[in-house]
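This is the structure I have questions about; it appears just below.
Moving on to chain A:
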Amino acid sequence: MTSIQFISIIIVIVFFSGILISLFLREQKSLIVVPLWSSAITAMLSIFFAVELNKSGPFLFFGNNFIVDQLSIYHVFLVNIVFLAAGIYMQDYFAKVEEKKGASVFHYRRFSMLWQAFQLMLLVVILSNNIGLTWVAMEATTILSAFLIISESNSLSLEAMWKYLLVCSVGIGLAFIGTILVAAAGREHEAAEHMNTFSGLYEHASNLNPALMLFAFIFIAVGYGTKAGLAPMHTWLPDAYSQAPTPVFPVFSGVMLNAALFVIMRYLPIVEASMGESGDARSILLLLGFLSLLFAAVFIPIQHDLKRLLAYSSIEHIGIITIGLGLGGLGTLAALFHCMNNLISKILVFFSSGSIIQEYKTDDMRKISGVMKRMPVWGSAFFVSVLVLIGVAPFSVFMSEFMIVRAAFRQGRYLLFGLFMLGTIAIFISMLKYTLDMVFKPGLEDDGSPEKVRLSNMIIIIGSIAVLLTFGLWMPPQFLDFLESAAAIIETGIKI
Partner candidate 1 sequence: MKESSLIIKYNKSNPTSKVPLLGEDVFRKKVLEMTRGGGRVNSFFSAENDNEDLVLYLIISYDARGETHALSMKVENKAFKSLTNEDTQFHLFEREIYEQSGIRPLGHPWLKPVRFPGGNAGEMDFFKIEGREIHEVAVGPIHAGIIEPGHFRFQCHGETVYHLETSHGYQHRGIEKKLTGGPYRDTVYKMGVIAGDSTVAHSTAYAQIMEAFTRTAIPARAQAVRAIALELERCANHIGDIGALSGDIGYLSTSAYCGRIRGDFLNMSALLCGNRFSRGLVLPGGVGADIDDDIREQLAARLEAGKKDFLSAASLLWETPSVLARFDSTGIISAESAERIKMVGPAARACGIERDVRRDHPSGYYHLSYIPVSTSEMGDVSSRAYVRWLEVQESIKFIEKLLAELPVGDSGRETGTNLKPDSITVSLIEGWRGELCHTALTDGTGRFRRYKIVDPSFHNWLGLALAMRGGQISDFPVCNKSFNLSYCGFDL
Partner candidate 2 sequence: MIINIIISTAAALVFSPLLIGIINKTKAFFSGRRGSPFFQMYFDLYRLLKKDAVRSGTTTIVFILAPVIVFCCTLAAAVLIPISPGTGIISFTGDFVLLFYLLGLARFFLIISALDTGSSFEGMGASREAFFSAMAEPVVFISILTILRLNGTTSFTDALGGGGAGNWIIISLATVPFFIVMLAENARIPFDDPNTHLELTMIHEVMILDNSGRGLALMEWAASIKLWLFSLIIVRIILPGSVLSFLLTFVIAVIIGIVESVIARTTLLKIPQLLFSAGIIAFLGFFLSFSKIFVWS
Partner candidate 3 sequence: MQNNLLILISLLIILSNIFLLGSSRTGAMIRGIAFQGVLLSLLPLFLPSESVRILDIIILAVLSIAIKGVIIPHYLRKVTRNIRTKKELHPYLGYSVSVIFGLLVSYGSFYFIGKLPFMYLSISPFNTSAAFASMIIGMFIIATRRNIIAQIIGYLVFENAGFILGISIASSQPLFIEIGILLDLLAGIVIMVVAVNHIHLYFDNVNTDSLERLNK
């Protein structure tokens, strides 16, 4: 697989050169363009990977430290799409910020470098086959993203950063202990050489000590779950969201949370296989997922802060994905589908709300009203995105949620089904109420200046709405195939 190695080297070079170029650039504008290119190139290359994958099936490279399969490529693609969208949005956002504050070049340079390093580390998390390497890269994302929160330096963002650092570090520490326990389970096995890789572990999963694996999975689920924002370890998330600059949101919400969940997806088949498909590990995920849904349902109605509201909505969706994983079967497919839907809707909602907040200079929802009149484009984008998020019918989020409900129903878990419906309905009502008030209630008089939306942003808005609608109404069969093979990896593990 030399071509693959070649391409991955290109990716690494792209990132490192991006970081290095940032060191020498003096212009703020060019500084925020650089990350754009690196994510664009990587997104394109991930399509190449996907094509390669269709030809040859999953494969390892760089020894057996990295792995490419449908699951990882799916996530690589998603990650880079979000980074790309965020990169495009960033151009506009920072131009406006610049008018207000006049941040220094140093500021932008730091931001650009961190951004790319963060992106690179996320790629390592997703593509890594080595359980230790996964952990190391995950910890690195924690550290790097802490600086992204603080890029607007004030006392509140410091507080958020501190909480984020501490809670996530502890969470990652728990994941480390889980990783060690898995490694220990692998150690007693003959083929100890390969037992610190996901592929190797799955190969010998049935010989692993089941008690130890379950014990380890608890640590892993709680540890990486902290990073994913699963309740009750979610406490850092609303604070970090409310303080991070807008372009960073979807990266947090979509990418980092998904990446953390992705690691759990990697472990899930191994643990289940070692325990003879007893479903205990899935129950843990179900529990965490429902707790998240519950927390979101309780906290969303009492929020006044728009960013915090969206943070809790993130927790809800992560919870839904986890529930899907916990259900298994159709649920797994739905969970993967939901990953994408969630991500794209997050792009839409975060950018539109970010623009609203930037315009109104407050994130208190009680002070925002008449959005539709004042900024029709972003306003309608925001309204649509909220509709998507709460699962209104023709959009794809509805579809994936519906699939999960169906999976629960099919498995005869009626209590689960009921709870799920209750939670989503509570969130539906309260979010809709807030949004209607914000968007349609007559607000302060217009200051006359018409809303200016860049072409690139229009493309993001229209593109993401189109994708959401398309996938809601009609699933392309190639995509379904791809998704099914990715779900099969979660269900039955990697086969090489």
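The rule we apply is simple: contacts are C-beta pairs under 8 Å (C-beta built on N, C-alpha and C of every residue); 3 or more make two chains touch, one makes a residue touch a chain; residues count from 1.
Criterion applied: all candidates are chains of the complex that A comes from, given by their letters.
No experiment lies behind these values; they were computed from the predicted model shown.
Going through 1, 2 or 3, you find that the chain touching chain A in this complex is 3.
On the chain A side of its complex with candidate 3, the touching residues are 130, 132-133, 135-136, 139-140, 142-143, 146-147, 150, 153-156, 158-163, 165-166, 169-170, 173, 176-177, 180-181, 183-188, 192, 196, 209, 211-212, 215, 238-239, 242, 302-303, 308.
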